[in-house]
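Only one protein chain is missing from this complex, and each of the others stays in its spot.
Naming follows writing order (A and B), and every chain is counted from residue 1.
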Amino acid sequence: MTARATAATAASGMARPQRLQAQGVHVAFGGIKALTGVDLTIQRGQVMGLIGPNGAGKTTLVNVLTGFQPPTQGRVLLQDRPLTGMKARDVARAGVARSFQAARLFRDMTVQENLIVAGLGAGLGRRAATERARDILDWIGCAPIAQTQCDGLSYGDERRISIARALAMGPSFALLDEPASGMNESECAALMQVISELPARFDCGVLLIEHNMTVIMGVCQRIHVLDGGRSLAEGTPDEVQADPAVRRAYLGEKAEKTALVI
Amino acid sequence: MQERGMIAVLEKAWPVLVLVLGLLLAVVLADAYGSVLMKRTVTDALIKIVIVVGLYIFIGNTGIVSFGHIGFAGIAAYFATWMTCCAMMKPITMTGLPDFLRLETYSLWFTALVAVTAAGLVALIIGLVLMRLSGLAASISTLAALFIFHAVYANWDNVTMGRASIVGIPTYVTLWVGLGGAVLAIVVAYLYQISAFGLAARAARDDEVAAQASGISLYWNRLIPFVLSGMVVGLGGVLQVHFMGTISVNAFYLNLTFITLAMLVVGGMRSLGGAVVGVVVLSSIADVFRRLEAGVDLAGTRLSTPTGTQEMFLAALMLLILIFRKDGLMGRRELRLPRLLGGRAAGAR
Partner (left out) sequence: MRNFLQVLVDAVALGSLLALVALAIGLVFGVMRLINFAQGDYITVGAYALVVPTASLTPALFLGALPVPLMVAGVLFVVVLLALATERVAFRPLRDSDPATLLISSFAVSYFLQHLVMLIHTGRPKSVGIGQALTTPIDIMGLRVPGIQVVTMAVTAVLLIALVLFLKRTSMGIQMRAAAENFQMARLLGVPANRVIAMAFVISGVLGGAVSLLLIVQTGTLDIRMGLMPVIFAFFATVIGGMGSLVGAALGGFLVGGASVLLQSFLPDGLRPFRDAFVFGLVIVILLVRPKGLIVIGAARERV
């Protein structure tokens, strides 16, 4: 309850943006076209899934949305405000937080300090940042490890803390890059629960990149499919599952014969 | 309940408290029982602590190795010299100085204040430019800054007397003044380290990318410690000239850079305690070698090690530490309140 209160009031009084949009985004690395004309809209209050085979361009898209990768073409809008060309740090402060495929925690700090840094980065004072960090750690059940040094964390804890750190910014949008990779089944189920509660608790929109179809189908209101840098389909989980192009591309030929396993 | 609060405060202040009490004890002992030479050795070590702790503020918190900070010590030291030295000679030998320096002499407190501010200003100007860089490029450009300082001061004959020494600077730095400087440096470093700014700087050090994604500015969180450490190192420079009574530009060049860096590496680049421990260890070793080089009587014959052995030993020790104990004697930790006194177990901070 307190986590929700402090996080929701954090967005400095201004009306929270309704959507985060990528419009006609192209990214090329030399000859490699990582993204070709991708349009994507994340609504606040929703969990949007982003799936696609390895190398599809999912991480690149998150990098574009968070200012780490300038698009070769196209733009990024937060509500009506263009984010393209802004530095990653300013995008973060505008309310777009992210986690990384490799957790990238601040290794020489404690868990709680990791979250405090994000709070400070979002513009909170030391005390408010500490309070928010405690609330979030309580909420995701990591309070017992709050004072643990991050270089000694288990893999699962590392991933959870990296999400918690993104949330500690009090973001309007949280973009999570494969948060469940490498987790075992029970950890995964717990994480699913956490993620599905995020939009309501933190009054934010979520973009979830995930290879585990159970997780994706279970928590997302909408799903966007990328393949080879192009958008293949977007829709509700049911629509996407039914889409023949998705089955062909993402699940491979085998999947056409066997039913999609959920 | 109140006892818990006390312990929390004690725990927070402990890393500084231990260092300060340790130094105090050393100074009291040296003052009471030490020879003149011993007193000078300890004072010199205290001044080195100011410089190395100053280095630590930047290097430890940002992870960027700076080779240029001794230049800030030099800047401050020359300011102190111009403001206090040799009222008779100054107008003749340093004709390039503006009148308010050439013809006037200032009080020591005011001088220290101005000199440290000057070092901070120069650090600010250099930092505004250099802190855009990361990693190796940043390190290299700090080295370039040191060379620029040296090239300018060694050739600015009518202001610095070029490579010659300037003598006649008032010497007021005793054991106790040295202790005051060291304590000030340690407290400043610790306050910065536990502040929100320090935390943000270490976030940028641990992971530049994740820090940016957390809304942390790499630039400002490097610039702040750069300036602060420039000022503390500058204070070290001021104490140094008022201890030696003379100054020459080569006193603030590669040798001092190397020695202070070696102290930091040996103690542990990522620990304030390490900065102090490194100075204590290397100063003690240097002292032993000084005695050996002066010669010792062994079974009736006088033996002495040749000059140069001390430096070779120092370099070898530094290499050994880099190879076998990369984080220095102190590792990445601070001295922690022992459990006996209510401190928490290792791993918690």
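Keep this in mind: contacts are C-beta pairs under 8 Å (C-beta built on N, C-alpha and C of every residue); 3 or more make two chains touch, one makes a residue touch a chain.
The model shown is predicted, which means the values in this text are computed figures rather than measured ones.
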Check your understanding: Out of B:9, B:137 or B:294, which touches the unshown chain?
Key -> B:137
Study note, to complete from the structure: Out of B:209, B:281 or B:329, the sole contact with the unshown chain comes from B:209
Review point. Which of these touches the unseen chain: B:145, B:247 or B:263?
Key: B:145
Study note, to complete from the structure: Missing-chain contact, candidates A:68, A:139 or A:173, resolves to A:68
**Study point:** Footprint left on subunit B by the chain that the document does not show
**Key:** 64-65, 129-130, 132-137, 139-141, 144-145, 147-148, 151-152, 155-157, 209, 254, 258, 261-262, 265, 306-309, 311-312, 314-316, 318-319, 322-323, 326
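Throughout what follows, only the chains that are shown with their structure count from here on.
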Check your understanding: Which bits of subunit A are touching subunit B when the two form their complex?
Key -> 66, 68, 87-89, 92-93, 97-98, 100, 104-110, 113-114, 116-118, 120-123, 125-126, 129, 147-149, 152, 165-166, 169
Review point. Along subunit B, where are the residues that touch subunit A in the complex?
Key: 196, 199-200, 202-203, 205-207, 209-218, 270, 332, 344, 347-349
